[in-house]
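Excluded from the complex is one protein chain; the other protein chains are retained at their positions.
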Amino acid sequence: MIETTINIILFVMLVVTALAIIRMDKLFAVVMLSGVFSFLSALLFIVMDAVDVAFTEAAVGAGITTVLMLGTIALTARTQKKSPKFQLMPVLIIIIIGVALIYGTMDMPNFGDLNSPANTHVAAYYVSNSATDIGVPNMVTGILASYRGFDTLGEVAVVFTAGVGVLVLLSGLARRRREDKEEL
Amino acid sequence: MSWEFILGHMNYWLFIILMLIGLYIVIAKGNLLKKIVGLNIFQVSVFMMYISIGKVIGGTAPILPYDNTGHVEYGLDVIYSNPLPHVLILTAIVVGVATTSLGLALIVRIREEYGTIEEDEILDAETLIAEKENEDREAWLA
Partner (left out) sequence: MHEHHLILRVVTKIVVGTIILFAFYVQFHGDFSPGGGFQAGVIMAVAFILYGVVFGLSKVKQVFPVWLAHKLMALGVLIYAGTGLVSLFYGYPFLDYTVFDPEHPTHGQHWGIWLVELGVGVTVSGVIVSIYYAFASRTPHISDEDW
C-alpha cells in the first residue's frame, strides 16, 4: 500500500514537470526541468527495485544529457518561438493513441504478479541459477555480462557508432571546410 | 472491473499518460530541442513500463547476499524482482543518451545551415531554396 502511495506521488510530480516543459518558452528552463524529470524517474525506479537502472538514470539521464543540451542551446538559441497554446489536431491524435494503448493493457497481468509470463520463463531460471552458474552477487551484472554478453556487445557497438556519428557530424565537416579554405 | 484489477493496471495507465505527454511535445511543438526533450520523456516512460513489468510484490532488489569472502551461499529462498528488464533498460538508457547526443549534433548542424531551429522557419527556408533552384534551372534551359 505504501509503495502504491509513493508511486502515485512521484507520478504526479513527473506529470507536473512534463506539463511545465510543455508550457515553458525559455529553453534553459526546459533543459533544467528535463534534468528534474530524470531524477524523479530515478526515484521511481528505486521504488520498483531497479537499483542499477536508477543509478544509470541518475548519472546518465540527469547528468550527461543535461550537459549536452546546455551545450546545444549555447550553440543554437535560448528561447523558442511563441507557439499557439492549444492545438486541436495533436490532442485528437494522442487521445486516439491513448485509448488504443489502454485498450491493449486490459489483457496484461496485474502489477507485481509473480506468475506473470515475464517473470516465469527465462527470468526465473536466471534468478534461481545465477548463484551457482556465475557466482556473482549482483544478478544484473551477471546477466548483463555473462548470460547475455552477446547482447551487451551489440549495445557497446551501438554506443561506439553513435559516438562516431557525432564526431563525423561536428568535427569532420569543420576539418573538411578548413582544408577547402586552405586550398582556395 | 474490480478494485484489484484497477490497482493492478493503474501503473500501466499512468505511464501511458506520461508517454502521451511526451508524444504531444514531439507533435505540437516546433522547436527542435524541445522535440528532443519530448522524445526523452517518451523514452523514459517506456523504460518505466518495462521496469514495472519486472516488479514482484514483496520482492527485493536482485542482489544476492554474500559472506565476507564474497561467496554467494545463502539467500536463495528470498523473492527477488525480475532482473531481466533491468538489464535491458540499463543498456537502453546508455544507448539512449548516445542517440540523443546524435540528435543534438544534428540540431547544431541544422542551426549552422539554416540559422534557426524552429521547424516552420526551416520549411520556409527550404521552399525558398527550392524556388531559387527552379528559377536557376529555367534560366539555364532558356
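As written, the chains take the letters A and B, and residue 1 is the first residue of each chain.
Here is the rule we go by: a residue touches a chain if its C-beta (ideal position, glycine included) is under 8 Å from a C-beta of that chain, and two chains touch if they have at least 3 such contacts.
What you are looking at is a predicted structure, and each value in this text was computed from that prediction instead of being measured.
Screening A:Val12, A:Ala74, A:Met106 or A:Val122 against the full complex identifies A:Ala74 as the residue touching the chain left out.
Residue in contact with the omitted chain (choice from B:His9, B:Lys55 or B:Arg111): B:Arg111. Residue in contact with the omitted chain (choice from A:Ile6, A:Ala20 or A:Val159): A:Val159. As for the chain not pictured, it touches chain B at residues 61, 63, 66, 70, 90-91, 93-94, 98, 101, 104-105, 108, 111.
Chain A meets the missing chain through residues 28, 51-52, 54-56, 59-60, 63-64, 67-68, 71-72, 74-78, 132-138, 140-142, 144-146, 149-150, 152-153, 156-157, 159-160, 162-164, 166-167, 169-171, 174.
Here, only the chains that are shown with their structure count from here on.
Averaged C-alpha coordinates give centres for chain A and chain B that are 5 Å from one another.
Residue ranges on chain A touching chain B, taken from their complex, read 4, 7-8, 11, 14-15, 18-19, 21-22, 27, 30-31, 34, 37-38, 41, 44-45, 48-53, 56-57, 60-61, 64-65, 68-69, 71-73, 75-77, 80-81, 83, 87, 90-91, 93-94, 97-98, 101-102, 105-106, 108-114, 116, 118-119, 122-123, 126-128, 130-131, 135-140, 143-144, 148, 151-152, 155, 158-159, 162-163, 165-166, 169-170, 173. Of all the residues in chain B, the ones that touch chain A in their complex are 4-5, 7-14, 16-25, 27-31, 33-34, 36-38, 40-41, 44, 47-48, 51-66, 70-73, 76, 79-87, 89-95, 97-102, 104-109, 111, 116-118, 121.
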